[in-house]
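All protein chains of the complex are present and in place, except for one that has been dropped.
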Amino acid sequence: MSELLEMKGIQKSFNDSPVLKDVEFTVKQGEVHALMGENGAGKSTLIKILTGIYPKDGGQIFWEGKAVDINSRSDASKLGIGVIYQELSLIPTLTVAQNIMLGKEKAIKGILQSNKMKLDVEELIQKYNFRIKADAVVETLTIAERQVVEILKALSENSKLIIMDEPTASLSAKESESLFGIIEQLKQQGVSIIYISHRLEEVYRLSDRLTVLRDGVRVAVLEKEEIIPEDVIRLMIGKDLSEATASNNLRVSDKRVLLKVKNLKRKGVFKNISFEIHEGEIVGFAGLIGAGRTEVMRCIYGADPYDSGEILFEDKPVSKTISKNIKAGFGLVPEDRRNQGFTPLLSIEKNIALTNYDTIASHGIVNRAKEKEYGNTMVEKLNIKPGNSQIPVGNLSGGNQQKAVLGKWLSRDLKLLIIDEPTAGIDIGAKDEIYKIIENLAENGTAVIMVSSDLQELLRVSQRVIVMRKGEICAEFSEGRITQEHILMAESGILTKGGNEDEK
Amino acid sequence: GAVQTDSQVAASASDSTAEAVEAAAGKDFYTEDIKIAFLPNVIGDSCAAAWADGMKAYLDTFSNVTFDVYDGEASVDTEVQIMDELINQSYDAIILQATDAAGLAASVDKAEAAGIPVITCNLDADTTHTALVAGVDTEAGEAMANSIGESLGGEGKVVIISATPGATKGENIDAGFKAVLSEKYPNIEILDEQSGEWLTENANTVMNDFLTKYPEIDAVMCHNDAMAEGAAEAVKAAGRLEQVQIWGCDGESKMLDYIEEGLCTGTIYTNCQSQGASCAQMAVFAIESGITAKNLTSTPVVKMAPVIVTKDNLSDITEDMRW
Amino acid sequence: MKNNNLNIKTIFNKSQKLWILVVVMIILTVLQPGVFLTFANMKSILLSISIYGIMVCGTIFPILLGGIDLSVGAVAAAAGAFTVVQIVNSGYTNQGVIIGVCGGLLLGIIVGLVHGVIVTRFNVPPFLITLATQNIVYGVAQLLTGNNVIACMEPKLFAFLGGERVLGVPFSVWIMIFMALISYVLLNKTVFGRSIYAVGGNAEACFLSGIKSKTIIVLAYVASGFTAAMAGIVLASMNRQAIAKAAQGYDNFVLTALVVGGASLMGGEGTITGAIWGAFLVGVISNGLRLLGVASDYHGIIKCIVIIAAVALDANIRYKKSGLQKKSLFFKKNKAQA
Partner (left out) sequence: MRQENMRRIISVASLFLMMMVFGLTSSSFFSMNNMMSILRECSINGIIAIGVAFVIITAGIDLSTGAIVGFTSMMCANLLYYYQLPATLIFVIAIAIGTFCGVLNGYVVTRLRVPAFIATLSTQYLFRSLVFAFAIREGGVITNKKITDPGVLIMGGSIDGIYLVTIAFVVLAIVGQIILKKTKLGTYIYATGSNQKSAELSGINAGKVKWIVFIITGFLCGIAAIFEIGRIGSVTTDLGTGLEFEVIAAVVIGGCAFSGGRGDIFGTFIGAIFMAVLQNGILKYNLPTAAQLVIKGIVIVVMIIFDSVYNNIMQKRILQKARELDEAAQAEEVA
């Protein structure tokens, strides 16, 4: 196999702080090359330099042996590089077809061939067997569906190299499987793939080669046979990790019931939702994307209205006002971090202060010292990098942003914390830290509801698992042993309520 | 069909309807309903209000007259638009303060062609029409120059706070003022000229800057009273009231108060109510007699007399003449 | 003090455009020695921006939320008109002044309240709604004044607001300074201020953090209406008159000052000190041009260049630092670095 891409001595800094230091990176023809590294290691930045989004401060790029200048996204396209970016790059007000064809429209004498393009896109959707309408407007799609559009967009380019930055972060297991199939197919056709993911099992399974970045430095390139999970993790985080085996000891808590949801219904979104949460318990919510878990959680939290049913917290009806619920001890870490989790322009400490003004401020006047103290405590406690609470959260990497969002709640006297997709796009080291935080909370009596599409994570952390499907609770696992297969079967409707009983 | 401009359309319309108009001419003020519109350059300043008052007072003596005031919003475009509207609504006469003489010419033609007499108030339109009740602007400028020149004994330093650049009235006052100075008082130096955009507060700022820059100012000439009042406040704050003469133009009652208090030196008073009444009289006359531009070769002009008002003759402007 | 030093440094680092002000002032000092840089002249600049300056102190709130208030001119006119009409009706008594001023301020508050409620309740773009209400409020001003100029030379108490001097500085400047202080404290020391920045940066995240963003938004527009009304009353007092078309076009100046002072119209960014600096810069330019005897016809050219230079300088320095810069300022760089 020949070198398709060679990046040499790539350097980059943002706001005078170096993010990439002399990075070398090569991709061979027809290989799946995984790019690994902790949050903020510089993976996305490297990709953006390769695709002309950011200018590089130094270094060279060779494509098929020749030095090239890539100054814009279209330069990259011309070379044959297709990308799925970590943050979705779709145009919400355009249709699926328009989005997929964006930048490569077909036109005769300047007039667009809209129908032709739509047919092409439909063909493409058929070819890869996805369930999306070509003329749907993107803003009406779910995040998962948007991710699919993103994938199709990259596939439509007939590229020689396709870069996938966290393509499965918001995909369900089933859709991920189809993506893996597509990757195999592409590989057969001689297309190279750069694959970035924090889901390690995917990486081990797919990749032919693996490059590890740490703090903007390339620390290793591993051939397929050298890829040993423990080694990779050690390389990534620079130390050993006591990875707990995916524990699956389910148990029903004997503590008092904290939250009781009865027959909750929201038209067209979910119905018949009933469950109980005990003090100090961690309950996982599984389900395919679009199962309606996020919606249920938002209703409980008071962010959305519901049509009928009852939510009781400590035997009292839950308020429909968020601020009252927060006072009562609720907390929410939302799924869509960038749009719902934090205010990007504000510093870490000010973001953290947002939920804590009842203790930080008196009579509406902010106690600056206290605010600082809260910020610094959290930065230290959560190991947020870089360790300065004055930095705007928008400038942090994904994982550190998530920690900052968590930090908003941890200085409070929390009784119930709802975490939606706590580790989407977060590196293994940070994941572990976040699990520890969750477990710690539970030990101190906080009930935690964890909505997650990462089955391993669900099994690792939860004491009970509730599975939702199409807006209803379809199964609950509360005792014995379960495996990922159980949940998968329940999610896709094969296994029904209390399924673990008829397990051998 | 061929492309025709408005004036062409108006001309042909006026030919064909000439007789009809002739027949309709001479409405009776005691039996028929009469609608008269007043379209000032901009509504809300004291002049426009005084004109409207004067018109209304006169027209109120007739029982069947409706009198409507429109707002030209200080824009030619709006005035042209409203002129169209007034023609469409077939007013019996239009009293117009033309924001721009040339810009409103076509509209005035159109109205006259439709048999609607147009009386311009204060600002002329650049075409023959029923009547112009001219205000004082060039003459006011001249009068101020004379007064200042005389009282300074032909020697001194003057600053000008001017209107919004390009405003017809301001340009005329300026022209009159400068012409007299350069002719009769060559030793009076115009130190500086800046726009106060008709506004009191801007004139205040401009005057402040003049006072900072020029240690010696003998007189300040403002294109209207509002600015003179602003300038007076600045001069007073600088404690230089003794040294500086302040002149305005219009003669609004507030200015007369300023003169009374010794804050301002003088103004060129126009009796705006009576000017308005004259406009209304002309309109009534035109409607009754059926005279429009067709019967005229040039616009008849009624001139208002400029009255120089200073503390000395302030009492000549009696309470009922104030506006 | 060391801390103080650091503060100035951070202000200048955050907003490089402040250097423009310094440069402009140095140029003017050199061109107009002994005239420009004098206490009297600085006072007169401050006086000339005081009306806008008062408005800026409140209008910054909706701007920080990513909103806008285009009705400030209209509100000023209506509030001034209300106050003067009250005073005239009361027979020029001090009591009339107090009632008039309170009523005028209340009018501003009500308009702000209406804006806030419409914006939050119906989720409509504030640009449009305030543009439309501008008509209505000017209409109210016309109704109040009957389209006439209402002079109000009495009583002394009223004239004091806009005309008197305290310690040699016009009272309107003191009002501006006072309002700026209040604004500063509100923005920097209170939960309300923090919430303003937060909601401006990401309203959804704030909603989920339990911040009553709707209340915050409404209060921001109320603040804007309040200061606009106050500015209008001071203006009326300064001019000793009420006039329906007062303060027309002030909206533009206020926005210019805010943006030149570093506020982003997308919300979340901006400081009151910056805004006052911005107002001051524009005031300095006008003053300087007048002192230099440049005809008012051509002031716009210089103003345009300085404003664009100030904002562009800031934007580009920020852009360069962010590491996103690909093109140079004036022409496209074809070759990347060798």
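When the chains are written out, they are named A, B and C in that same order, and each has its own residue count from 1.
One rule holds for everything that comes next: a contact is a pair of C-beta atoms (placed from the backbone, for glycine too) under 8 Å apart; a residue touches a chain by one contact, two chains touch by 3 or more.
Since the model is a prediction, treat every value here as computed from it, not as a measurement.
Q: List the neighbours, among the chains on screen, of the chain that has been left out.
A: Touched by the chain not displayed, across the whole complex: A, B, C.
Q: Who touches the missing chain here, B:Trp51, B:Tyr70 or B:Phe210?
A: Looking across B:Trp51, B:Tyr70 or B:Phe210, the contact with the absent chain belongs to B:Tyr70.
Q: Given the contact definition stated above, which residue among A:Lys8, A:Arg73, A:Lys265 or A:Lys320 touches the chain not shown here?
A: Reading the full complex, the residue touching the unseen chain is A:Arg73.
Q: Would you indicate which residue among B:Cys47, B:Ile82, B:Ile119 or B:Met207 is in contact with the undisplayed chain?
A: Only one of B:Cys47, B:Ile82, B:Ile119 or B:Met207 touches the chain omitted from view, namely B:Ile82.
Q: Tell me, which residues in chain A touch the chain that this view leaves out?
A: That gives, for chain A, the contact residues 53, 72-74, 76-77, 83, 85, 87-95, 98-99, 102-103, 105, 107, 110-112, 114, 131, 135-137, 140-141, 153, 267-269, 290, 470-471, 493.
Q: Considering the whole complex rather than only what is displayed, give the residues of chain C touching the chain that is not shown.
A: Against the left-out chain, chain C lists 118, 122-125, 127-129, 131-140, 142-143, 147, 252, 255-256, 259-260, 264-266, 297-301, 303-305, 307-308, 311-312, 315-316, 319, 327, 329-330.
Q: Tell me where the left-out chain touches chain B, residue by residue.
A: 1-9, 43, 66, 68-71, 73-77, 80-82, 84-85, 88-90, 99-103, 105-106, 126, 164-166, 168, 171, 174-175
Rule of thumb we're sticking to: only the chains that are shown with their structure count from here on.
Q: Graph of touching chains, which shape: line, ring, star, complete, other?
A: Chain contacts: open path, no cycle.
Q: So, comparing C-alpha centroids, which chain is the farthest one from chain A?
A: With centres defined by C-alpha atoms, farthest from chain A sits B.
Q: State which chain is most central when centres are taken as means of Cα atoms.
A: C
Q: Between chain A and chain C, what is the gap in Å from one C-alpha centre to the other?
A: 43
Q: Between chain B and chain C, what distance separates the C-alpha centroids? Give it in angstrom.
A: Computed value for the inter-centroid distance: 34 Å.
Q: Residues of chain C that contact two or more other chains, please.
A: none
Q: Which residues of chain B are in contact with two or more other chains?
A: Residues of chain B never touch two or more of the other chains.
Q: Over in the complex, which chain C residues touch chain A? Could you list them?
A: So the residues of chain C touching chain A come out as 189-195, 197-198, 201-202, 204-212, 268-269, 321-326, 335-337.
Q: Chain B touches which residues of chain C in the complex?
A: Contacts found on chain C: 32, 35, 38, 40-41, 44, 47-48, 51, 142, 145-149, 151, 153, 163, 165, 170, 235, 238-241, 243-245, 286-287, 290-291, 293, 295-297.
Q: Along chain B, where are the residues that touch chain C in the complex?
A: Its residues touching chain C are 42-46, 48-49, 52, 69, 162, 165, 192-195, 197, 200-201, 204-206, 208-213, 226, 229-230, 233, 237, 252-254, 257, 261.
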